[in-house]
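Let me begin by presenting the structure, written as structure tokens, before commenting on it.
Heads up, one of the protein chains got dropped from this complex, but the rest are sitting where they should.
As written, the chain order gives the labels A, B, C, D and E, with residue 1 at the start of each chain.
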Amino acid sequence: MTDIVRADGRAVDQLRPVTIERGWSAHAEGSALISFGGTKVLCTASFTNGVPRWLTGKGKGWVTAEYAMLPRATNSRNDRESIKGRVGGRTHEISRLIGRALRAVVDTKALGENTIVIDCDVLQADGGTRTAAITGAYVALADAIEWGREKKFIGQKSQVLFDSVSAVSVGIIDGEPMLDLAYVEDVRAETDMNLVVTGRGLFVEVQGTAEGAPFDKRELDALLELGVGGCATLRGEQLAALGLEASA
Amino acid sequence: MTDIVRADGRAVDQLRPVTIERGWSAHAEGSALISFGGTKVLCTASFTNGVPRWLTGKGKGWVTAEYAMLPRATNSRNDRESIKGRVGGRTHEISRLIGRALRAVVDTKALGENTIVIDCDVLQADGGTRTAAITGAYVALADAIEWGREKKFIGQKSQVLFDSVSAVSVGIIDGEPMLDLAYVEDVRAETDMNLVVTGRGLFVEVQGTAEGAPFDKRELDALLELGVGGCATLRGEQLAALGLEASA
Amino acid sequence: MTDIVRADGRAVDQLRPVTIERGWSAHAEGSALISFGGTKVLCTASFTNGVPRWLTGKGKGWVTAEYAMLPRATNSRNDRESIKGRVGGRTHEISRLIGRALRAVVDTKALGENTIVIDCDVLQADGGTRTAAITGAYVALADAIEWGREKKFIGQKSQVLFDSVSAVSVGIIDGEPMLDLAYVEDVRAETDMNLVVTGRGLFVEVQGTAEGAPFDKRELDALLELGVGGCATLRGEQLAALGLEASA
Amino acid sequence: MTDIVRADGRAVDQLRPVTIERGWSAHAEGSALISFGGTKVLCTASFTNGVPRWLTGKGKGWVTAEYAMLPRATNSRNDRESIKGRVGGRTHEISRLIGRALRAVVDTKALGENTIVIDCDVLQADGGTRTAAITGAYVALADAIEWGREKKFIGQKSQVLFDSVSAVSVGIIDGEPMLDLAYVEDVRAETDMNLVVTGRGLFVEVQGTAEGAPFDKRELDALLELGVGGCATLRGEQLAALGLEASA
Amino acid sequence: MTDIVRADGRAVDQLRPVTIERGWSAHAEGSALISFGGTKVLCTASFTNGVPRWLTGKGKGWVTAEYAMLPRATNSRNDRESIKGRVGGRTHEISRLIGRALRAVVDTKALGENTIVIDCDVLQADGGTRTAAITGAYVALADAIEWGREKKFIGQKSQVLFDSVSAVSVGIIDGEPMLDLAYVEDVRAETDMNLVVTGRGLFVEVQGTAEGAPFDKRELDALLELGVGGCATLRGEQLAALGLEASA
Partner (left out) sequence: MTDIVRADGRAVDQLRPVTIERGWSAHAEGSALISFGGTKVLCTASFTNGVPRWLTGKGKGWVTAEYAMLPRATNSRNDRESIKGRVGGRTHEISRLIGRALRAVVDTKALGENTIVIDCDVLQADGGTRTAAITGAYVALADAIEWGREKKFIGQKSQVLFDSVSAVSVGIIDGEPMLDLAYVEDVRAETDMNLVVTGRGLFVEVQGTAEGAPFDKRELDALLELGVGGCATLRGEQLAALGLEASA
């Protein structure tokens, strides 16, 4: 790594301050208010006994997610999607990404015929909202599963989560790979990549996009290495929030 | 008043604990996270120089509001209105109520050709979400007006706000008039009334509905008296949050 | 009351001419074409044996209402809500108000597992469309209940309607409280209030809004007195239309 | 023709009773409440100075129509299209038909850059709603054009309408061609045809559909003859309603 | 007929070159890519065992159609109806026409409780898209019925199709009746008519519209004669595509 110092004083391989306020919601079966610097996402998990009709009778559960942003989460106000009457492409795409990320560490047979919906609502946005959402959603999901176990909807010995999952953004700015881009960095990045990595260090999602110049294999490798390191740190934060000892 | 003690230990004429976290949002021109007991509403005010086309050139500003609820703000999850593709009747009705309440204390000529949109997003619901929204929205609005003044969009001597405004619910439960109903009280109320009252004690809105038995004039008078008292207390909280001395 | 004479020659406590044409529709189980001066609303009641799924098996019926306005009911043409693809906030709000007003006098257990939908379509608008709708809807509802009794969907001795209900607008114009505002009066009113009152003189809804200056308790009391008087007169018209003797 | 007598006592070549109540609406620039037996359609014409953007500056006017049905116009209640959020295929198709029929007798250059929208709202349906709508819409249109002339939006000598237009349904029931089908006849018809004919006896629309068995040329000719006769009678009714002497 | 030669060299009573590529789709139970000159429509038939709920248990099948156009099928690009969020009036109208045309030759009892949906997607448009769609849809339908027979969803001896059906446009240009209008002709036509005719020469639909001057009976007869001739030729193409000998 280099001696480059970023606008907010971070090193290129350093995350912004992370906080995870577990159990923020009085109503949800699991919840976490997570912040990555100025990005704040409220993640709530809703547990329902039963599954959607297309899955009934297969002995498997279902985990899905919905992502949304408050109209003034960003620097200028956006119209509400409820008022526009349609959900935008970006919203759909991120909702699907979060759902896939969570399902990658869930044993749906062990979950049984139960449904968990994770709502990730961005209260304030400063880059990395989807990666904060995935990281916080895992905590809410873990608590909702425990709730289901206590209520006997899930077997006492069922290991529903066989790994943890977190996510982080990486990008190339002025030719330099950097970890966890804030909004001002994100708009300047030539390449933008979101990585979803399990606690064991395996990839669930690798989504890299050249916003400016296309990138080569060497740059890709540098980004992957930065991201895997960031996700390992996030894993520690998740375990701490859940009151578990970090394995690393 | 009677010696009745409510489920949460309050007297019949007592508000739930009120907190107003002013300036919660890093982006909005004015903002407040308000709580009435377990009800938490994030109010953000977005200031735009200019007005909608239908108002252009009339030398007047515009203040409007949008109310919404996160899907898991309540005890069980509701489908998102953005996913359903339409905004429900209750949502529309409350948005319109909040807008009218705020406009009742705004001198739109003094505001000049500027628009302020107040978003009231319910993060957690435990009864009285619309009254908390109005009370918090006033604080966000006051700050957005100050922002506009600092940025010279509003004249230095213009008195845009000629009064303050707050709101509270009252209701009759088991024949007894009570102030500021929590959710468990609200569902049991025979009559439910929302009052919007100015700092000077004048009525902006009186919305009473018999959910069970219709009510008579004597009951109506008792409810009005309770509500006016509650709004006076809320006014003090608003002034304190804004760093002003309460006039009462 | 004062000697003020209104634009159409009425006294301040006088209703516009009211007509109720019962049984206007050849198809509906109950119907009434009601006029309050230039305001004409067609109210049709549709009776269905059975209830919505969420109410099944509870031994109770359901009464609901939908309000709409023809595009050229007003002075200038409005776009159709069917073409816009969404129902506006005002339409939703009034539909909900009419439904609540009617349910306030219905014993849903006596109704049994039957559903009555009241459609209130404004053919011509000149102020007070929602109050005319409620007043006419009661007549259509009463006939639909009789139809259900004749067809044996409702028990012969069940008293489904335990009171009647009517509605009227009141308002303050140039400081003077007035009854049943026509459109030209409505747009000038400082305060606008809709009252829904039962035949026994009890309040179902009190919806007062300061359009201009907020109002005080003394003004509120004057409006309530005017409105209760107007609703008593409307009750007489309803009973006459239904071929019953007025109780007053 | 035969000696067949229809359910309502009519001869096969006889229209149902026709009434045209001209000027029904207090607000519209032209209006007519038309009935063909139990079918009642309120037609209102809204005149606007100016044309849609795509027609601006071409020196031509625009005439269009919208057709809709009240939810309980029919024997059982239909959901409102505004609530469903979309306009059905049948509604679209009939709206387009009415617009084309009217434009066939309008000289849009003589109309000048003015727009007339005709709303045809079916208050009660008993077959032939689209043909009644066209016949009534012509009367409303004629009055709206006169209104435009009086207001000097249209030149005093401009002949905007160069012919009249009316419409009627014909059909084959049990092998017998019949004029102006009521609903009970319409559902039994093997072939159903709507004819739009000008006052001079020329065809604007010929829309025949085999609902049951396809039809041959001889049957088609019999239907055309019946329909042309019916439209001639309707023309007389239109002229009478407009206070003009029938030319026939 | 006259010696008039059309822009593309055709005689007034001559079809454009017709091709029917049967079995174009690898997935559909029946399919045909049909071209009428530059108009190309892909027709796919989807066979489902079972019927919509409203038809269940009546021992009858259901045949329906959906018509759509690719955004750049035409000379300039049209917005997608999926993006606009609503299906246009013309699309609805044509979908309904195709469905009615096909049902006119289907014995729904012989089809049994099976559903066939025919999708007609216009890949390239040069006039006559609806008539090409009907003509191609018949071929796709015939193959889907054979598929159902092979799969034993339809009885071996059931005669589901009791006739064939094809369609063609005719119109009057400069006073001259012409067959099968290309787009450049269609926009100039004074009268435009679509005819749907069975293999036996009977009419299923006669839809004539005066775009310019209304037309008289003599012109109507000339158009009908041209269209019946064109449909007979199309019938031969359909039979050839299906590997059957033409009956004519």
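The definition used in the following text is that a residue touches a chain if its C-beta (ideal position, glycine included) is under 8 Å from a C-beta of that chain, and two chains touch if they have at least 3 such contacts.
The shown structure was predicted, so the numbers you read here are calculated from the model rather than taken from an experiment.
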Partner chains on view for the chain not depicted: A, E
Omitted-chain contact residue, chosen from E:R72, E:K109 or E:K151: E:R72
Residue, one of E:A11, E:A110 or E:L123, that touches the chain absent here: E:L123
Touch with the omitted chain, as defined above, among E:R80, E:K109 or E:K151: E:R80
Absent chain, residues of chain E that touch it: 25-28, 31, 38, 42, 44, 46, 48, 66, 68, 70-77, 80-87, 91, 117, 119, 121, 123-124, 126
Residues of chain A in contact with the chain not shown: 86-90, 92-93, 95-96, 100, 104, 163, 193, 198, 200-210, 213-217, 220, 224
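Following the convention adopted for this analysis, only the chains that are shown with their structure count from here on.
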Reference chain E; chain at largest CA-centroid distance: B
Distance between chain centroids, defined by C-alpha means - chain D, chain E (Å): 28
Separation of chain B from chain E, taking each centre as the mean of its C-alpha atoms, in whole Å: 60
Chain centre separation (chain B, chain D; CA means) in Å: 51
Where chain B touches two or more other chains, by residue: 85-87
Pairwise touch network: line, ring, star, complete, or other: line
Contacting chain pairs - touch in the sense defined above: A-B, B-C, C-D, D-E
